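Left out: one protein chain. Kept in place: all the others.
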Amino acid sequence: MTLDEIRELIQLASETGIAELEVQRGENRVRIRKSFGASGGGETNVYLPNAAPSPVQSVPQAPPPTISAPPKAEAPAAKTPDSLIYVKSPIVGTFYEAASPSNPPFVRIGEHVSLGKVLCIIESMKLMNEIETDVAGIVETKLVQNGQPVEYGEALFGIRPV
Amino acid sequence: MTLDEIRELIQLASETGIAELEVQRGENRVRIRKSFGASGGGETNVYLPNAAPSPVQSVPQAPPPTISAPPKAEAPAAKTPDSLIYVKSPIVGTFYEAASPSNPPFVRIGEHVSLGKVLCIIESMKLMNEIETDVAGIVETKLVQNGQPVEYGEALFGIRPV
Amino acid sequence: MASGPFKKILIANRGEIALRIICACKDLGIPTVAVYSEADRNSLPVRFADQAICIGPAKSARSYLDIPSIISAAEITNVDAIHPGYGFLSENANFADVCRESGIKFIGPKPEVIAAMGIKERARAIMKDYGVPILPGSDGVLSSPEEAVETANRIGYPVILKASAGGGGRGMRVANSAEEVPHLLMQAQQEAGAAFSSADVYLEKFIGAPRHIEFQVLADEHGNVEILGERECSIQRRHQKLLEESPSPVLRAEVRERVSETLRQAIRAIGYSNAGTVEFLMDEKGDLYFIEVNARIQVEHPVTEAVTGIDLVKAQIRIAAGETLPEILGGPVVRSGHAIECRINAENPDTFTPSPGRITGLNLPGGVGIRVDTHAFQDGVIPPYYDSLVAKLIAHGKDRSEAIARMKRALDLFVVEGIHTSIPLHKRILNDPDFVEGNFDTNFIKRWF
Partner (left out) sequence: MASGPFKKILIANRGEIALRIICACKDLGIPTVAVYSEADRNSLPVRFADQAICIGPAKSARSYLDIPSIISAAEITNVDAIHPGYGFLSENANFADVCRESGIKFIGPKPEVIAAMGIKERARAIMKDYGVPILPGSDGVLSSPEEAVETANRIGYPVILKASAGGGGRGMRVANSAEEVPHLLMQAQQEAGAAFSSADVYLEKFIGAPRHIEFQVLADEHGNVEILGERECSIQRRHQKLLEESPSPVLRAEVRERVSETLRQAIRAIGYSNAGTVEFLMDEKGDLYFIEVNARIQVEHPVTEAVTGIDLVKAQIRIAAGETLPEILGGPVVRSGHAIECRINAENPDTFTPSPGRITGLNLPGGVGIRVDTHAFQDGVIPPYYDSLVAKLIAHGKDRSEAIARMKRALDLFVVEGIHTSIPLHKRILNDPDFVEGNFDTNFIKRWF
């Protein structure tokens, strides 16, 4: 195991927000421990409740009181290894997949969207904000449910650019 | 694993801000843990004042309030790279190099001592405790001054075994 | 109190005061929602609140000052009250108004009262009407250089010209003679206009060696008012308080009683509710002159909590829920002992430059008579985007001398590694013979540099 490999492992550990990494290759072994849970540069340990689409918000339990709790409900990175690009919520509010309960969703999984296509609505302070895609491609995943509250920066759709 | 490699690993650990790094190559293993001073397994950050041989003990200043203060007045390890063996004080007390002020010192630098030779006296609660060497060899260094207080485990003489 | 005065409270703030409010809510059994910027994702308020919502990027204007984001977070989490803390939106009458229109209780005074107190010259006029002592000065905004000279001549020199909407020293000028007045008035008006988009300037007597004394107020929504004694906040640097204490080592009991009584009447008449602070200057003779009202909880509220035993933040919440002061206080207010607070900032103690960064080693002092309010933790980061407060260290003792001894001991045991802090500066203050004698004014720190 070369120094470069170890450097890469450390970078990996830092990027991925894990607390500890141990690698053994035959007789070679590397163990990396991150410095303190609640810190870290980018990882998160907070969450927004995945509420049911009912208007009543359930109060979730607090996370266990360990400072190095593993990341929860982490907003995926903008670009993940599988090259999906995530469209994130620019505001706090409530997610709606359609213009009204009787309308069809703006987009469906597998659908091709071009730049500027409206993907959903985020309601914030009684205002309906249309969220447009800033990437053209195939909608591969929808990460939130209709009527669900979303926070700033929360990933909404995963799109594979074409 | 060479010293240079280890040095590089330490630098790597410092740069990347991780808390701990452990590397094993075959039978070689390196574990690096970032310093939070006051912890650590073996290093020390305490001190016994190196009092002048006057009977009045001067009150030293407290160490600077950084938890990762560098080691101070560390008792040298029992065996150091230059293969000196240190005779340590088995008790707390006052070090005397001679049986009385008018007597010559028990040993002098450069002198050959055989097993069981009295090296000094540690006075503790009015009792004079003769300290014998548990190693035969040449007295190379004397680490404390006549009349100086010593703590448990404090190195008194460095002896090169022959 | 089993179910708590509110169903759920959102905390529109960050740092130690957000954690402080979470503590008060926990003590009352009320669930909390923390809102946070991306820079505070790993902060303790986020960890210890029952829910946490990211509301925007690090920049305050797009997170902690962004009213739509905060109201939206309040709506999706179904809170019925918002605590604004201090700073940020805490004295923003518009925010308080939007809360009210959104059916969410703003934990603070009514929007109209916040607005009135926000205009210094108006607050001053109101207080004067109710007999609170005011620095001799102009009747409100100066309309001409002639009026300014005339007023200054009547009061006697030196006088100070001040922006009505001012703060932080901007739009201020000291005039030592009639000749200087017109010229300095123009300067002050220009500066005020540029800084506050209002060129209104007023004039008052200038005190060369003032002390800063403030009174803690609690008022419920039913007309009951308590004045909880004063805090001495004269140890400042560039108008930033470094150390506060209660009681003041020099305030005369009869002045305290007289000012408290007029304040009680003024606060009731104004319709002020919730917690607040009334700031005064003290002149060299020990007389007090009203300066302004801070319509919020103050950073230094713990010194009053220490000497009165009253949890002011809990009281704020219960007042906002409509409870009465007699219910909340449960008896007459008794002040006992002496308390001091040191604001431990992330800054170089010599140059005063900010020192944000990661805390690599931390030992918080504890023990008898010591309280620590902090959001700091080992391996945590003090971000560069917000204020530099790392911790508030509060010492309480049976008298000032015991409080000072305990504070010095706590500073000795307070270790912060990885960033610079003001701890060495605080040690220097505590060891200064003039400080120990109670002999200081707001220029105390300035004289060292």
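Every chain is named by a letter (A, B and C) in the order it is written, and numbering of its residues begins at 1.
Here is the rule we go by: a contact is a pair of C-beta atoms (placed from the backbone, for glycine too) under 8 Å apart; a residue touches a chain by one contact, two chains touch by 3 or more.
Keep in mind that what you see is a predicted model, and the values were worked out from it rather than measured.
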{"item": "Absent-chain contact - pick from C:27, C:147 or C:387", "value": "C:27"}
{"item": "Of C:309, C:326 or C:424, the one touching the omitted chain in the full complex", "value": "C:309"}
{"item": "Interface residues of chain B (partner: the chain not displayed)", "value": "36, 38-40, 43-49, 56-57, 59-60, 62-63, 67, 91-94, 124-125, 149-154"}
{"item": "Contact footprint on chain C, counting only the chain that is left out", "value": "19-20, 23-24, 26-29, 44, 48, 302, 305, 309, 311, 313, 330, 336-337, 361-364, 366-374, 377-379, 398, 402, 405-406, 408-409, 412-413"}
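In the analysis below, only the chains that are shown with their structure count from here on.
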{"item": "Interchain centroid distance [CA atoms averaged], chain B/chain C, Å", "value": "53"}
{"item": "Chain A and chain C, separation of their C-alpha mean positions in angstrom", "value": "38"}
{"item": "Whole-Å gap separating chain A and chain B, where each centre is the average of the chain's CA atoms", "value": "55"}
{"item": "Two or more partner chains touched - positions in chain C", "value": "358, 378"}
{"item": "Chain A, residues touching no fewer than two other chains", "value": "35-36"}
